[in-house]
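Every protein chain but one is kept in place in this view of the complex.
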Amino acid sequence: MENENTLRRLKTVEGHLRGVIRMVEEDAYCIDVIRQIQAIEAALNKVSSRILEDHLNSCVITAVQGSDRKERERVLKEITEVFEMSTKV
Amino acid sequence: MENENTLRRLKTVEGHLRGVIRMVEEDAYCIDVIRQIQAIEAALNKVSSRILEDHLNSCVITAVQGSDRKERERVLKEITEVFEMSTKV
Amino acid sequence: MENENTLRRLKTVEGHLRGVIRMVEEDAYCIDVIRQIQAIEAALNKVSSRILEDHLNSCVITAVQGSDRKERERVLKEITEVFEMSTKV
Partner (left out) sequence: MENENTLRRLKTVEGHLRGVIRMVEEDAYCIDVIRQIQAIEAALNKVSSRILEDHLNSCVITAVQGSDRKERERVLKEITEVFEMSTKV
């Protein structure tokens, strides 16, 4: 279900990216290309946030409420990792 | 306990920031100032990641294992929010 | 010439993005999808940096050495704008 939403968003980004490739093929102005790439990145950030939201409300709840301590630690560690990476890209 | 660590890191950032202020007062080269500001931001990102890690391993576990559904939702929503913001700063 | 390079990089990103779409279709683990999206963003950042570098060494030099003051101001303003946006995506 949530996958449908993510897929739709990612396919929109794919269309956007193809548009940018066309712009470069047609020698568009550099700054316009950079701006479109930044718009794609903003869209990808939104996709990631939605995926994380779904993940927190499913896998993370299951793991944290579960009895497997290692699994819980793993799942929570991953959240910190993607957060940390998000500040770098 | 974790607070000690966070405090120490934030005070280091404060010292770094004072150094940058001094650089500007002494007319340092613009690009050097920008680079130092970027170094401060990288340090702040690390502080945030550590705070989030502690938060996941304390408040989030408590809330997710607790019986208050609203509180659980609130706590998980906040994680998505700071993640989303982290892609913007 | 530089376009060739940019095109090649963007098409690699397109392939990467299609891989991520396939991952979502095949119900891959959320965190793995987020990590791949972050890798795509890192690649897009590199493309932008290369485009900016080429732009600085061509259009910006021409505009700054030219006699049209308005054009020079416009070109320099754009640099600040994409820099400012880059801190937000």
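Read from first to last, the chains carry the letters A, B and C; within each, the first residue is number 1.
The rule we apply is simple: a residue touches a chain if its C-beta (ideal position, glycine included) is under 8 Å from a C-beta of that chain, and two chains touch if they have at least 3 such contacts.
These figures come from a predicted structure and were not determined experimentally.
Student: Considering the whole complex, not just the chains shown, which residues of chain C touch the missing one?
Tutor: Considering the whole complex, chain C reaches the absent chain at 45-46, 48-49, 52-53, 56-57, 60-61, 64-65, 72, 76-77, 79-80, 82-84, 86-89.
Student: Extract the touching residues of chain A with respect to the undisplayed chain.
Tutor: Touch set of chain A with respect to the missing chain: 87-89.
Student: For review purposes, identify every residue of chain B that touches the missing chain, sorted by number.
Tutor: 3, 6-7, 10-11, 13-14, 17-18, 20-21, 24-25, 27, 30-31, 33-35, 37-38, 40-42, 44-45, 47-48, 51-52, 54-55, 59, 78, 82, 85-86, 88-89
Basically, only the chains that are shown with their structure count from here on.
Student: How many Å are there between the centre of chain A and the centre of chain C, using C-alpha atoms for each centre?
Tutor: That pair's centroid distance is 17 Å.
Student: So, what's the distance in Å between the C-alpha centres of chain B and chain A?
Tutor: Using C-alpha averages as centres, the distance is 21 Å.
Student: When you check chain A against every other chain, which residues touch at least two of them?
Tutor: 45, 48, 52, 82, 86, 88-89
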